[in-house]
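Mind looking over this structure? Questions follow.
Every protein chain but one is kept in place in this view of the complex.
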Amino acid sequence: MRKDQTLGAYLFSQGVSRRGFLKFCSATASLMALPPTMVGRVAAALENARRPSVIWLSFQECTGCTESLTRSHAPTVESLIFDAISLDYHHTLQAAAGHGAEAAREAAMEENAGEYLLVVDGSIPIGNPAYSTIAGISNLDMLKESAANAAAIIAVGTCAAYGGIPHANPNPTGAVSVSDIIKDKPIINVSGCPPIPVVITGVLAHFLTFGSIPELDELGRPKAFFGQSIHDRCYRRPFYERGQFAKSFDDEGARQGWCLYELGCKGPTTYNACATLKWNEGTSFPIGSGHGCIGCSEPDFWDKGSFYRPIAAGLWGSRDALLGAAAAGAAIGIGTALAARSKKKRANAAKETEST
Amino acid sequence: MSALDTISVRVEASSGNVRPLLHEIRHALQRVADGGIGTTIDLGSLPLAPGEEKRIEELLGSGELRAELDALGPTVLQETRYAGVWFVTHRNTEQEVVARFIEVTRVPELLLAQEVDMQRAVHELEKQLEVN
Amino acid sequence: MNERVVVDPITRIEGHLRIEAQMEGDRIAQAYSSGTMVRGIEIILRGRDPRDAWAFAQRICGVCTLVHGIASVRAVEDALKYEIPKNAQLIRNMMIGAQYVHDHVMHFYHLHALDWVDVVSALQADPKATSDLAQSISNYSKSSPGYFRDMQAKLKGFVEAGQLGIFAKAYWGHPAYKLPPEANLMAVAHYLEALTWQRDVSKMLTIFGGKNPHPNFLVGGVPCPIDLNSDSAINAEKLSQVQNIITQMREFVDQVYVPDTLAVASFYKDWGAQGEGVGNFMTYGDFPEQGINDPSTFLFPRGAILNRDLSNIHDVDLNDDSQVRESIAHSWYDYSGGKTESLHPYKGETELNYDGPTPPYSQLDVEKSYSWLKSPRWKGHVMEVGPLARVLMMYATGHAQARELVDYTLSTLQIPVEALFSTLGRTAARTLETKIVADNLQTWHNNLIGNIKSGDTRTFNEVLWEPSSWPKKAQGVGFMEAPRGGLAHWIVIENGTIANYQAVVPSTWNAGPRDADGNPGPYEAALAGHQLHDPKQPVEILRTIHSFDPCIACAVHVTDPDGEELVKVKIL
Amino acid sequence: MNSNAENLRNFRSRLEAIGEGANGEDPMSDEERVRRAGNAFLREINGRMAVDLETCIHCGMCAEACHFYEATQDERYTPAHKFDPLRRFYRRELSPMRWLFRPFTRKVDAAELREWQELVYDACTGCGRCDMMCPMGINISELIVVMRKGIASAGLAPPEVQALQNEQLTGGSLFGVDAAKLRELVSQLKSQQIEVPLDQPKADILVLTTAVDVLVFTDALAALARIMNRSGASWTLSSKAFEAANVGLISGNTSAQALASGRIIDQAAAIGAKTVLIPESGHAYQALRWEGADSSGNELPFEVLAISEFVTRELDAGRLKFKAAANGRSVTYHDPCRLGRHGGVFEEPRRLLEAMGLENRDTESNRRENYCCGGGCGEYTISRAAPLRQKVFEIKRREFENTGADAVITACSNCRVNLMIGAENARWQKPIESLVETVAKNLTDA
Partner (left out) sequence: MTLLDFARGPALQWSMIILVAGVLWRLGGTILINAKKDLSKARKEHAVADGLKTIATRSLPAHQFEKNIRFQHFSGYAWHIALFVSVLFFAPHILFFESVLGFGWPSLPNSIILITAAIALAILFALLIRRATHPVQRIISNADDYISILVVIAPLITGILAFAHLGARYETLLAVHLLSVEALFVWFPFGKLMHTALTFPSRYQAGSSYGRKGVRA
């Protein structure tokens, strides 16, 4: 598919029928979590869509987000790369290395100025620019340079979206998110550690289809995927309603699929599509495999207490603080009582001189 | 220990969404039967418990008509036991399921020959005639 | 012309790696390996619930997405003397095994292959001849001329469109690429095949761990319960799904991966004579049959080999203060005892101390510190870890299948046993151990089913779950053989929280910089002497570095047991 | 009886004149009043009261126990409201959180002390019925006593109470009764063959009487003497300390209370009494039995008995005997609050009635839940409160009528005076009798 070619023309040239195109469109609408009634609009938009250049930067990351992308089945990573986008720079996947790799990035930025999509995974350390460099360039500089002419930025993964694990207390490297640095570009946060692959591709598909960013929630995430909590859409929700909870891993409740709230599940406060899309072509999702949600699509989820501490238990620290408070309270109480006693004594003394 | 303890109770995982789905299908079907427009339900948007999708499939069963479409991977359009209710499964070229729908309509639109395709077919038939 | 060749970024790896090669003429005199990214996960781990540690540690790396999780739960279990049920042991083995097969195949096709395979050249291939070639090395079903024709057409359309995407600016046409067009086309086809295949087989971790990447683990067992009557547990349906995945894995390994490795290797036998490294190899051992405390039952044995001497296997003790030690002589850290000290991980200390050039820079000052990686040493020796070390260890200890596979490979390729100590040997060893692991997956799965049938469905041991049941102070080490080599996490638990946490990972062993005595790390040693055909297109460097399968996010870690003055940065 | 009725009429006119003898408010500045009230509060509030003041949840259930509220439905008569100034003072000055509470708690001023005078003297008899109601277990009556003490210290006790208190402070007895008057009565009794040992130098039992008995219920004193003599005990009445009533307790003046108790205690010590016998007076029993030791600062060297307790003991010991089945009449025993609820003497009077062959028919509220006569704790001396008292009397009247008994018997002359006045005003004919007189009448002659 040439750069100036529309997707409709490209598919047509590949011998794909209109029927096949419509199938493609309804699958794409489903992927974008759009209602089936939107297929018509998707078709109209996709027909005229052009293959965007994508520059994917990896900063303080673990490559889990890229790994996740490769698990995408709709579209598959290969059809994404071959048909839908032009992935011009991506550390882990690209053939070129060193100068060649950097040259590819620079060329893509130049040729597609103002039109390319910048994808970022990983956080950016601002404690010291040398905490993370590529080709001798600090992440901060590379991000600013690459963002300058981008059409939009997709922050993939919780690190890029919200700082993620490097940002976790005490944040040794001063890691920050993309939106902490770039303020003048539309940014889509596709959070998750890693994000669900079809959510990554779904957002790419949205940009490809409509050339614009989808509707976002207050944390910059596409509402289509992050609009409802895991808990709201969890198949174990009826057990929660009935008050049936697994009390321990591998107990009878756990085996029968009872709610994992008491084992620390963060589903109620986590917004993501795991419960509906599930992972790896619908195979399962964490709750489906017996472990509570750890809340990985939420900002600072690393610092919200143990993954096994129920939400309701709070994060109030140790009992020592309460013992200290008890001691202090008792001491103040004793003090006030003693002061009150001496006040009474003075009043009794005063009585001697008082005539009634 | 009471006698109740000896009765083994099996609680099936259930999202509680299967019955409402069937109700929705029923109403949609009534609309189509009354001459109204069809409805498409994206199964990917429903939170289903493990095994529930299979249960839905079993509940709907399979009817008289089954069509296979080969475009960007196979798609199976299976009419269910209930006329006018179709189970549509799209797969990609790697046979991975990319989307599943329940369509309530007389004929899924995907089965109709498309005008563009027919134009191309006319064109190609002409070419064929020229060759021979 | 004694220039400095800099390759940064080293792509098709995990993480941020920079190689600087000091040239003497057209040969590399000295190579310098630098990890250029630091996050400080071990600092972040301090003070947290040890039961949570796996999730943090796992985010060290998303490629070897499971290994740090396993090492972490094992470290906590070792510290607490926490026994896990047999099913959990088997499921963990299967998850680790699945990770091996998945990771090695992806490394071969998606990270390493493009060093040997010229994608552009594939356009010239004859699909029929390609089909013949494919059928001559394997009975894999997808090998018809039509199949390769479609593949070639797709590739052609892609290249002709001018937007090469991930294939842009590579060293296509470089004379070091020696495969005929047909082999290139076959490899490109399998590159794409492998992408589909890996999506399917990655589901094994999802079945047991809920998602992939980053499946879930549990101190004391595994989180997925087993109940043949429940949809919400591992049931018969899921077990048969697992069986299908294992079958699919073994098919691909036997019919595609192994034949491809041998086919490609046959064109690059000269790489059997370079890129050796240090000649010292170490394994921690893994895949326990009877529990983690009985190394004699491990599939992968434990030991150390010095100076290629396979007849003398040295014992490795991770708790011995004098064995594993880390040096920071050329790393951007400081020790209280000075830069020349080396410390055992239990006592490890670190203070970030960047004294390199201010970015943007074009060259590092290798006389000083030049990497965020430390330099771990075993009894002072530089050690290589990874598939080659494991295969050598199995070979040396008489593992029958390993011996058979190694001998078969050597004879097929008609290369001497010394060729194992090379870039080629490293890549071949990865393929061979993949087959061994894939075959064992079937055994573990059979054992799991057998155990379930015998009535044992336990997957979690609750006894030590509550931190109140723990000793006030405990320490332990969790080790494993990650796909990239021996991995160990050391943990110190005090009052129910993590007091110190340290990971010494395979890529630190392999990619670390020089130590206080100036001994280069395995990457550095392996690169020395390489001849570069064109310093501007140093594909030779990529070949050897990729043969180690670098994982740099893993390799960089910092700890600070004192918790004071965590970050002290001097910018020169 | 007749003489009693006549005496009562005289006593009523005397009562109405008491207030006139008082000087009205003590002259002092309002600041001084507030200061003195505060000092009194400071002295009197103890840990028990602190807990009570902290605990009140303002549920208002106490109103339902209060006869003044029940009779009028006036919410100001809610017991919890009656100690509101004390609560506020406490919160500002003694509460553990006084520094926090002070800015949010209005200071008690003189106007309020004046306002609360009516609430704690006219509209509270300290009967303690609300104490039994309170779900938090607050001793409300005790807190109202402290309220009275504060108001009294501020010189704001009602004129009648102040007048009586002054009289007791100066003369020792009340209503113009003095030693001479007592002697006169003693000799009068002697003329009726009733021997009253007066001012014996030594005696086992010091018997007290009250001005009301001397003035009104002379028969009661006679009856008492008959009982004592019949029991054969060594007893005496002392002209130096014959007055059992303690106006200090009523008015809230602790000094006056201590002085009145002190006279008795000293005299008992002087004659070597082992027992001090309280006549039919509820508050006198409380003043000496339960508060005498605290007033004097030492444990009492003698026991304090109400006359019914004494008679019961003598009966048990066989020293006294009743005529068998003398009556067959039915009566209703009215528990005086300070003898019963505040004193713990519930059963002895009932046992005596039974022993005399009288059928006791308790009112629906009885013993610890009994309604006050409506004029206790000096209330009946306050002229302006007469209409209020009369309303409250209706509650008693209703309860008494519901029993259908022939007569009301009580063991407190104050109750009796008050009930008789109420009955008279209401033209209610039920006889209101004295327990001690009934006992005396039913003693066997031998």
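Letters A, B, C and D name the chains as they come in the text, with residue numbers starting at 1 for each one.
Criterion: a contact is a pair of C-beta atoms (placed from the backbone, for glycine too) under 8 Å apart; a residue touches a chain by one contact, two chains touch by 3 or more.
What you see is a predicted model, and the numbers here were worked out from it, not measured in a lab.
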Chains in view that touch the one left out, judged over the entire complex: A, D
Of D:294, D:354 or D:401, the residue in touch with the unshown chain: D:294
Contact with the hidden chain (one of D:40, D:80, D:227 or D:405): D:80
Touching the absent chain when the full complex is considered, from A:229, A:272 or A:289: A:229
Interface with the unshown chain - residue positions in subunit D: 45-48, 50-52, 54-61, 63-65, 69, 75-76, 78, 80-81, 84, 94-97, 100, 104, 131-139, 289-294, 297-300, 303, 340-346, 364-365, 368-369
Residues of subunit A in contact with the chain not shown: 229, 231-232, 240-243, 245, 261-262, 268-269, 299-300, 303-305, 309-317, 319, 321-322, 324-326, 328-330, 332-338, 340-341, 344
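Note that only the chains that are shown with their structure count from here on.
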Averaged-CA centre spacing for the pair subunit C and subunit A, given as whole angstrom: 27
Gap in Å, rounded to a whole number, between the CA centres of subunit D and subunit B: 93
Sequence positions of subunit C contacting 2 or more other chains: 196, 199, 230-232
Multi-chain contact sites of subunit B, meaning residues that touch two or more partners: 10, 13, 49-50, 94, 96
Residue ranges of subunit A touching subunit B (in the complex, touch as defined): 16-20, 22-24, 26-27, 30-31, 33, 35-37, 73-76, 79, 233-238, 244, 256-258, 275-277, 281-282, 284, 288
Residues of subunit D defined as touching subunit A within the complex: 36, 39, 42-43, 45, 50, 93-98, 152-153, 253, 255-256
Subunit C residues touching subunit A - in the complex, by the definition given at the top: 6-16, 18, 36-41, 43-44, 48-49, 51-52, 55-56, 59-63, 65, 106, 110-111, 114, 119, 154, 157-158, 161-163, 165-171, 192, 195-196, 198-199, 202-203, 206-216, 218, 220-227, 230-233, 241, 332, 352, 354, 356-363, 372, 458-460, 462, 465, 536-538, 542, 553, 558, 566-567, 569, 571
